[in-house]
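Heads up, one of the protein chains got dropped from this complex, but the rest are sitting where they should.
Chain IDs A, B and C follow the sequence of writing; residue 1 opens each chain.
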Amino acid sequence: MTDQNTSLSPLDLEAPEKPFLDANELVINMGPQHPATHGVLRVILRLDGEKVLGLECVIGYLHRGVEKIAEARTYTMFNPYVDRMDYVAAVSNGLGYCETVEKLLGVEAPPRAQYIRVILTELNRVASHQLWLGTHALDIGAITPLFYTFRDREEILKIFEKYCGARLTTHAFRIGGLQYEAYDGFENDVRKFVSFVAPKIDEYEELLTTNRIWLERTKGVGVISAKDAIALGVTGPVLRASGVKWDLRKAQPYANYKNFDFDIPTGQNGDTYDRYLVRMAEFRQSLRIIQQAVDGIPEGPIMAKVPKVMKPPVGEVYHSIEAPKGELGYFIVSDGSTQPYRIRVRPPSFVNLQALDVMCRGAMVADVIAVIGTLDIVLGEVDR
Amino acid sequence: MTPVATPFFFYLLAGIMVIGGILVITRKNAVHSALALIVTLLAQAAVYLMLYAPFVAGVQIILYAGGIMVLFLFVIMLVSIERTVKERQFNKQWLVGIAAALALGGLFIAVYTKGKGIFPTHEMSGGEAQNTQIVGNLLYGQYMFPFEIASLLLLVAIIGAVVMAKRRL
Amino acid sequence: MISRFIEYIQSYLTSDQTPGAAGNMFWAFVYIILIFTGLSVAVIAMNWLERKILAHMQVRLGPMRVGPHGLLQPIADAIKLLLKEDIMPAEADGFVFWMAPLIVVLAAFTVFIVVPFGPTHAVTDMNIGILFMLGVSSLSVLGIVMAGWASNSHYPLIGALRSSAQMVSYEVAMGLAVVSVILMTSLETGTGTLSMIGIVRAQQTQGTWFIFKFFPLGLIAFFIFAVSMVAETNRAPFDLPEAESELTAGFHTEYSGFRWSLFFLAEYSAMIAVSSIAVTLWLGGWLRPFPNLLSGSTWTLVFSLFPGITLLLLAAMCFYSTVRMPKHPYFRIQTIGLGGFGAVLALIGLILFIPQVSLRVGDIYWFSMKVAAFMYLYIWYRGTFPRYRFDQLMKVGWKILLPMGLGILILTATVAMRSEIWKAISEALHRS
Partner (left out) sequence: MIASFKARYGSGIEALTHLGQNFIVVDQSLIPEILQILCHDEQFDYCVDVTAVHYPKREKQFDVIWVLYSFARNERIRVKTLIAENEAVATCSSIWPTANWLEREVFDMFGIKFDGHPDMKRILLPDGWKGHPLRKDYGILQQDNEWVQINLGIESGQ
């Protein structure tokens, strides 16, 4: 089952777990082709029956060398590539990249562009969470929420399609603002979507939140304390569910998030159920932001003055945004030429995935699946 | 219903049982042995049916073939088969084994020839239709005490198993 | 010779026994064939219904392409499965791998020998009927364990371990619930029975379905059985042995084509089998609703109309959908097919109005309807519940259902014997 380069590294489990009664330890290779590893994650599990003695993640199956590609592209040319990292939240990736380059250039997008950016990014957050909810519930065995969430995510994708022609890898933003003015009826569509999706979120909750089996499967599963979460660099809803009230949109506001009124939902126990509740609350907060943004959207230009040939001054900058999965950071080094000297992406999924080992210690096989689901990883972003 | 071709079925089932029994002790693969044992037990259940003891046959299927042997397999499956097949069989005591088998066979023959009278040769009264009731009455009447003793023994075994397993849980 | 044969065949027609009990091998054989084909058709229909009902629960349409409303989809699937290459893993244990699906299918089909579709509509009536059903259906665990082990692969092995542990544990709770019913059968006649037909007869003579007997004791026993039977058939929310998101496909991961379809067939016929047990034991088997309350020839006539009305309703639904089909040449064949299907259903429905036919078929109709309700429940569970974790499953089985079953057994026995107990106590008091 395991091939020759599967040497299990010594895991720093507090007490080395021994299989019961000298039963044979079972080494199971979960993935890279497996229905519940969300792509090509490979997890090597050491099992005693159903109990997990230790696990190791093997990643890199989707490695495309995005950071290397960036060094051979101009700043503008690299923009579409970032959509391919976290392909379920492509708009967020684009926002992070554009803002970082803008920071390097010293320009700022005009207010109207900022508002449209916020609307699209928050719509994308809703879409990303919907995809997470559907697949997570499917992993735990509830098949119906998947279809509900995909039905509603479709509406978001339709808005994207009408706005920029693409549904998934949107390439919605340009450095310095937007390429496209919002189409006629954009605001109306967004308003309609908000009023359409709010009751649907109650519908998801109705299926799961008080479902006994759902509670049994998620409460107390994959617990991570706030201290561990910070030490492991875990961000996003996973961190907030452990009780750390930290959201980059509030802590270090970017775009124009400081204009909007919203709460940071947090949990207490840091278990899978709290992460579920936090994300469900984030749905509602995102809708609040969208509502405010669409009500306050100003008229004006959508593109700042940026040179045709972008040559940012020599220097380096790190900028990060709150992507649906956590802190998405870009570290760009410019040498004054048209091409970035180095682009480093700080992927939230990659760092969050590292917590899998801690969260799965002593758990059962089924919990590993639940925890992979609750971490909300996208392998395109883990491997880049 | 009148029985059809009783001797034929008896010898068929007996043959299956003997072959199954031999396979149990000769197969190197423990899973194959267990499966052969299941075949033997099922044939035995069929023999019970022929003896107008459907209740015992049903219990034989549920408990032995369906319950105990599944647990047997459960344990055997966890043992690495490659290893057990490669390992040399350690019980090389053919002579002792044959002697013991012959002694047991002799005992059976002796009992059968000497004490033929104690075996009922006629059909049991009540027969098939009342079988369950008869078994129930016997268990809860005449053999009440041994029955309860057996259940006590099982309780002890269960507690022992819990104590052994609980040490780690 | 021929006349004797015809006489032999006809001799059974006037009998009020099952062919097995009457010793008529020809009719027993006919019944076996009928049950086998009926079961296969039921599994095919179940396959289509499950996909359709589940689809409508999940805001999608389900199969729509093969035949009108996907009616021919199961047949297309069956053909696909039969034509598929049969793959056996190189390292698999060939013989065991080959045997496993056969054992599962045999176990699943054999139990139907004693299922009473009506007072005479069963192959035979064993006096250990319920024991036989539980025993033979417990043999299907063997097939699953063999399949998991013989695949020589880790996921099937874990699936097999899960299913064997699960089925063995839930059999205990199931058995206790069944025993409480067997206690109930002895109530008025004094002697209980394990025979499936006997159990239904007991409900008839006692004038109540056992689910309502000693309310709520019968209901709780039924509940225990209803939970265990879902676990016993490895269906959601207890579908851990084949939990797709965890074990890819569990014990049948390595199976493909025809062998896989045998597992599929066995799973669905096992579902029907355990539902039949539940119907027989608690829901009055073939008895129509309110046989005592709404008795009399008028009510008998009203209830005998039900089978025909049901089929006519189905036919009406077909005709309605035919009218609603898109008017496009591409859909012409499908429209005609749907109309034809409706016509066939309507014809059968009309035939069922003939008194002689409806008299013979009424039992089967009520039995099937009750089983169908269970089948719907199975689909409903699958659409709404997440999956239990293994330790939670064991907890439910051993810590909740088993004590409940024991308690129900003791309570049922106590309530059943209450007059005797009371008599004994009062005598003892009187003496002292």
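Worth a mention:
Assume a contact is a pair of C-beta atoms (placed from the backbone, for glycine too) under 8 Å apart; a residue touches a chain by one contact, two chains touch by 3 or more.
These numbers come from a predicted model, not from an experiment.
Counted over the whole complex, the shown chains touched by the missing one are A. Summary of contacts with the chain left out: across A:Gly165, A:Gly315 or A:Gly362, the touching residue is A:Gly315.
Among A:Pro80, A:Pro111, A:Gly233 or A:Pro301, the one in contact with the hidden chain is A:Gly233.
Within subunit A, the residues in touch with the undisplayed chain are 5, 9-10, 12, 59-60, 63, 65, 67-69, 71-72, 103-104, 106, 230-234, 244, 246, 251-252, 315-318, 320, 327, 329, 331, 333, 341-342, 344, 346, 350-351, 354, 383-384.
The criterion applied here is as follows: only the chains that are shown with their structure count from here on.
Centre to centre, using the average C-alpha position, subunit A and subunit B are separated by 60 Å. Rounded to whole angstrom units, the spacing between the C-alpha centres of subunit A and subunit C is 46. With centres taken as mean Cα positions, subunit C sits 31 Å from subunit B.
Shown for subunit C are the residues that touch two or more other chains, namely 157, 161. The multi-chain contact residues of subunit A, meaning those touching 2 or more other chains, are 49. The part of subunit B that touches subunit C in the complex is made up of residues 1-2, 29, 31-32, 35, 38, 54-55, 57-59, 61-62, 65-67, 69-71, 73-74, 77-78, 128-129, 131-133.
On subunit C, the positions that touch subunit A within their shared complex are 54, 57-60, 153-155, 157-158, 161-162, 236-237, 239-240, 243-248, 382-392.
The part of subunit A that touches subunit C in the complex is made up of residues 1, 26-29, 34-36, 47, 49-50, 137-144, 146-148, 151, 207-208, 211, 213-214, 216-217, 364-367, 369.
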